[in-house]
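Here the complex is missing a single protein chain, while all its other protein chains stay put.
Chains: A and B, in written order; residue numbering restarts at 1 for each.
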């Protein structure tokens, strides 16, 4: 890939200056950049390292004194990470899946493969599966029977999609992502201790020990357009209805989405987040890394949860939460500060009790 | 699959009414059901949507006025989720693994494949592995050398089972489950800072920085009958003895079970739970999602841990716990409520100190 500065600036909708015909073949951090690489130096802090590298062109902030930095050309951006998105999309060297269908792939004769689809070595495509045009399927994938995969998909190696999943356009799946495992759903013949403990918040009652009977998943997974799922993440089939992920939502590595759960549009579920079954998540929700969500609750539009939050009850739209259990972030911050003072507090109270010299009821 | 209402009622051991010869080919939620689908409407709340769907038959609660709902037939259940287990088992359309051994599978000549075993494309079976009769092994699985897999197993795609694992009857493994990775076990030549910090609860002492030497896993994994493991979960080999999972236990997606750990009978380990090495878990234990268990402790029979609990010490049988560190659930609830009042508490104490006008020892 070779682009001129002019081509890149145009693609980013950004201003540029200097030798706009200068070509670059890649991008690099300022200190590492070679003479054919575009340096990404969107703030003065990063630009300092330009001198250590060999870049002749850089992306800088508006008004940056590019000539004083020894550059031949510059592109100016007001929102650095957005520019990064554009540049990295242009310069992505990819994973090298060869055009066409590799002869070692095992494609069921009833599968419908769209135009310009590439399929890597040893990938399996099941009966009646349909793969949209322009899709790139890496090596060692399994696409189950009756799966519908929209156009422009990009599946990395070792992705699996269970039977009957339906997936929209431009789906991206990182290595080892698992769509359509069976839901984790079991029941005991009689009321179990866990059921009692949930109802009473802690008392198992008289429930006896029992074996678990499996509830099978008749539902599948339904995924909208422009969804990306991370490496080794898991999205389970629904029990009767489908589990669903809305348009534009992104799941990070090792994220778990349980059966029947519905994730709305444009959500971000960060690394190792786990959502139980039958949860309703609205649109534009951001769950930080290692967030946990208990089953059968709802999370309103625009909710943001800080890393490690355990969400144990419904969350109204727009709320920013954190903690275990998750509470409003400002309350969490107050609690946290108070906790750090707890040991001292205990000593204060002991002193107070002495001062008042009239012992409290429980000590 | 087509069943009469009579057949389904009989399989569930449930009462039925109306046209018992009516046939259904699947199940659906009340509002989504077509005329050949059995609507699952086990409570009045769900039954309201029957009118929006086209179902002619439904599963209802005892005494439900099925005729007034416009149905031609009904089945009555007292324990809805148990009925769900029966119905979904009957109507499960499966993943479409074709009968017999796919020609692309790589089966070691010394492997023993039982009668009526199906093996999907590109699955690898190692030397001397034995697969019990009636098992269905999905595509892209790896079954290591000397593995013993009992009858009636169902392995989804991309499951791997390491050498020497022994697994009982009716094993179910979801996509990407990993049985028999090597345990995570390392030692430094001299006492490490981590060892000191554990002993002293926080002090690394004089330990110097050292490299880690690997302890290999000579043990394997031993799994009872009727066990299910979730997508991308991991169960590690033991060091000397085997890691073991008892009959009837179920592991959800992304669950981790460390080396030497013994999980008892009929346990549920929910999503993303992590159990360290050398833990003893009793029977009928339920660990909620994202539970963590420190190494070398025991968890008694019937213990229930709420989601997100971090178990840092032994837990006696029958206890219901929650929190980080895990404590009895009622204490956890009290602590939680007190925490929310902490910021106010601090202000109260400040006021009290003023009132007493005799300052505490530390402020």
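Just so we're on the same page, contacts are C-beta pairs under 8 Å (C-beta built on N, C-alpha and C of every residue); 3 or more make two chains touch, one makes a residue touch a chain.
The model shown is predicted, which means the values in this text are computed figures rather than measured ones.
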item: Options B:49, B:101, B:169 or B:327, residue touching the unrepresented chain; value: B:327
item: Hidden partner chain, touching residue among A:257, A:315 or A:352; value: A:352
item: Identified contact with the non-displayed chain, of B:37, B:135 or B:217; value: B:217
item: Selected residue (touches chain absent from view) among A:126, A:139, A:277 or A:300; value: A:139
item: Sole residue of B:204, B:296 or B:314 that reaches the chain not shown, by the stated touch rule; value: B:204
item: On chain B, residues whose C-beta touches the chain left out of the figure; value: 106, 122, 124, 126-127, 140, 142, 144-146, 158, 160, 162-164, 176, 178, 180-182, 184, 186-187, 189-190, 193-194, 197, 201-204, 209-218, 232-234, 236, 239-241, 254, 256, 258, 272, 274, 276, 290, 292, 294, 310, 312, 324-325, 327, 331, 334-335, 337-339, 341-342, 344-345, 347-349, 351-352, 355-356
item: Chain A residues that touch the omitted chain in the full complex; value: 26-29, 32, 40, 79, 81-82, 84-85, 88-89, 91-96, 102, 104, 120-122, 138-140, 156-158, 172, 174-176, 226, 228, 230-232, 248, 250, 252-254, 266, 268, 270-272, 283-284, 286, 288-290, 301-302, 304, 307-308, 318, 320, 323-324, 328-330, 333, 336, 339-340, 342-343, 345-346, 349, 352-353, 356, 358, 360-363
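Methods note: only the chains that are shown with their structure count from here on.
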item: Angular offset of chain A relative to chain B [C-alpha, multiple of 5 degrees]; value: 120
item: Computed distance of Cα centres, chain B from chain A, in Å; value: 23
